[in-house]
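Of the protein chains in this complex, all but one are displayed in their positions.
What follows is chain A.
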Amino acid sequence: MKSFAYVSARDVPTAVSAIAGSPNAKFLGGGTNLVDLMRGNIEQPDTIVDITRLPLTGVDLLPDGGVRIGALVRNSHLAAHPLIRSRYPVLSQAILLGASAQLRNMATVGGNLLQRTRCLYFYDTAAACNKRAPGSGCDAIGGFNRNHAILGVSDNCLATHPSDMCVALAMLDATVEVESTRGVRRIPMNEFHVLPGDTPHVETSLAADELVTAVELPSVAVAANSRYRKVRDRASYAFALVSVAAALEVTGTTVTQVRLALGGVSAKPWRATKAEEVLLGAPATEESFRQAAAAELAAATARPGNEFKIGLAERTIVAVLRELVTKGDAA
């Protein structure tokens, strides 16, 4: 690990001042991804601004029925919080299906948003990777790409965003609050992460000097009937091949509310708006679910290594919706 200057910030103004004007400085939260990347010399910051002690650890009910989550709330604490378990079960499930218990005890909400891809070529400093070394190429394209993206990919990068939590946040239309010396800004979750295009090293719409301070969940009544399903190579502690966050309301036999997002398939948590359009007002049947899934995956571009993800994503969408119909009936 390269040596760096260390600043411990006790409040937000100190943290954002410390990073302003230092383009190669990084905020350090739980460290579960950044420390690993620094050890591999993939991240080489000159300065670390330690934000572990910032007072951003609240999970609070908002007057409009939403919930505000401080950026330093630990993943495990958020998943176990009664407000999240009762109102946004999909978020609690998504977090608990990610990483291990030790990592969830360390990892923060802000850090989860900003974690980087686990693409093997990104981690291998001997490999070509446009994300790590812009312009060097992408060894994943002709290489081992079983874990890679099928939606929103470019000829420059096939990496996926590894988070489970973010898929639930995208489905819930969360808002990310960020702060810098220039003030406070609110970014819709579905605009927070960006597709690779010609600049796969640019992963979010966050400026280098901005600190994530909170995530706000709107009041989403349909989220009470929500589910996160993750398909992976092991029963636990593995990244998603495909995951689905969904919420569904059926009135009579008609879909009256639906939200869908996919993980493991793109450089960003993928809000499945095309599928939502097909489903809204349609009969809540397997046939509609299949049509909706196919509509969403129509734009997929796969390589031989990850072609299976298209069918897997379609079947997982159908399975989760079917489960939510049954669950909604029981409630």
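Assorted remarks:
Following the convention adopted for this analysis, contacts are C-beta pairs under 8 Å (C-beta built on N, C-alpha and C of every residue); 3 or more make two chains touch, one makes a residue touch a chain; residues count from 1.
One rule holds for everything that comes next: contacts and distances are computed from a predicted model.
The chain absent from the displayed complex carries the UniProt protein name "Xanthine dehydrogenase YagT iron-sulfur-binding subunit", chosen from "Phosphate-specific transport system accessory protein PhoU", "Tryptophan synthase beta chain", "Xanthine dehydrogenase YagT iron-sulfur-binding subunit" or "Transketolase". From the options A:Leu96, A:Val109, A:Cys138 or A:Ala302, the residue with contact to the unseen chain in the full assembly is A:Leu96.
Only one residue from A:Asn105, A:Ser154, A:Thr254 or A:Thr301 touches the chain missing from this view: A:Asn105.
Where chain A meets the omitted chain, the residues involved are 1-6, 8, 28, 31-32, 35-36, 38-39, 48, 50, 52, 76, 79-80, 85-86, 89, 92-93, 96-97, 99-103, 105-106, 235-237.
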